[in-house]
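For this depiction, one protein chain was excluded, whereas all remaining protein chains were kept in their positions.
Our next item is subunit A:
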Amino acid sequence: MKYVEDFRDGRIARQIAAQIAAEVQADRQYRLMEFCGGHTHAIFRYGVKDLLPPNVRMIHGPGCPVCVLPIGRLDMAIELAKRPGVTLCTYGDMLRVPGSRRQSLLKARAEGADVRMVASTLDALQLARANPEKHVVFFAIGFETTTPPTAVALKLARAERLENFSVFCNHVLTPAAITNILEAPEIRAMEAVEIDGFLGPAHVSVVIGAQPYEFFAEEFAKPVVIAGFEPLDVMQSILMLVRQINEGRAEVENQYIRAVTRHGNETAKALVAEVFELARNFEWRGLGDVPYSAFRIRDAYADYDAERRFGLSQGRAQENKACDCPKILRGAAIPTDCKLFGKQCTPQTPLGSCMVSDEGACAAYYKYGRRAAAPRMEAAE
């Protein structure tokens, strides 16, 4: 596919790696956080990690929407799915995430709940139109990339007066989470994760643009490079970060110019603003409560808000205490630190959310962590 293979050339990757090696200063550490699970996945799948000098270290961030959803919210979805007359639909990865007491949506389905996997919010709407006797709830999760599609669905549902459709909203915001990682005193006190620069989100930034990161590049004096998800994008972005760090700059730079502009997708942003407003607070797995870090459905769409419609409230969740996901999500541990990793917990038998999605750090380590590097770029697709 055009714009895919072009950015997976192993020869160029090795040349950029040589350039990075030539430019890093030996007495310096370059601790770079890739916020997005998409980058984590690329770094492992294409062996980017193995091409970097030892003092350039990638720290995996919390940018995997499946991984950061707190168990309490998942429990609410499972409870909702079990109600008679409800069809609960969501994106694939969510089905296998373990909730409290080892429940999951998949298990609820095996026990008779009507749980469906959908590839798009348009499919969820179609389910509602085709099944007027059921109430279809779309369990909405994700960052700024999946929020606009949910907004479109809510607008269509209201325009059509589709009464048997609602959304359980769990959409979260990237810049708020990055700010939280940088400033939360309790996280810093708990385990200090020093970060020298960020790889900024690719497709989230397609929607919100480069501008929202300017605040914390300035405020926290950390360089940010918005990076595409292909391996050469990642390599080039790392080189750009190394240069900023060497030169003492802390700016927002955009490597992914073929898709990201300063202000992003105005149509999408306007739609989102019309349907959603900021929630005062939202709990993230691993980060805890993060103020103004999620969306809630506006009052004008209250009839389509599953939380209000079904009077849902968050109960007490039970974390699997042996699972290190919360630490991994804030960059304070790596998957192999977890006692369950690769033993009881594998992608087939996930005990924590980080092992479910391809973008989760545990799944990425498990699938690609043990294989050899750069030739994979040519080999892949």
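FYI, a contact is a pair of C-beta atoms (placed from the backbone, for glycine too) under 8 Å apart; a residue touches a chain by one contact, two chains touch by 3 or more; residues count from 1.
To be clear about the criterion, contacts and distances are computed from a predicted model.
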- From the names "Hydrogenase maturation factor HypC", "Xanthine dehydrogenase family protein molybdopterin-binding subunit", "Phosphoribosylformylglycinamidine synthase subunit PurQ" or "Biotin-dependent carboxyltransferase family protein", which one matches the UniProt record for the unseen chain? "Hydrogenase maturation factor HypC"
- Task: Determine which one of A:Leu106, A:Ile195 or A:Ala259 touches the chain that has been left out.
- Result: A:Ala259
- Query: Looking at the whole complex, which of A:His203, A:Lys327 or A:Lys367 touches the chain that is not displayed?
  - Reply: A:His203
- Message: Of the residues A:Val4, A:Ala110 or A:Ala221, I need the one that contacts the missing chain.
- Response: A:Val4
- Item | Residues from subunit A at the interface with the omitted partner, ascending | 1-4, 6-7, 11-12, 15-16, 18-19, 22, 36-38, 41, 63-66, 91, 93, 119-123, 141-143, 145-146, 148-149, 152, 201-204, 206-207, 229, 232-233, 236, 239, 255, 257-260, 264-265, 267-268, 271, 357, 359, 381
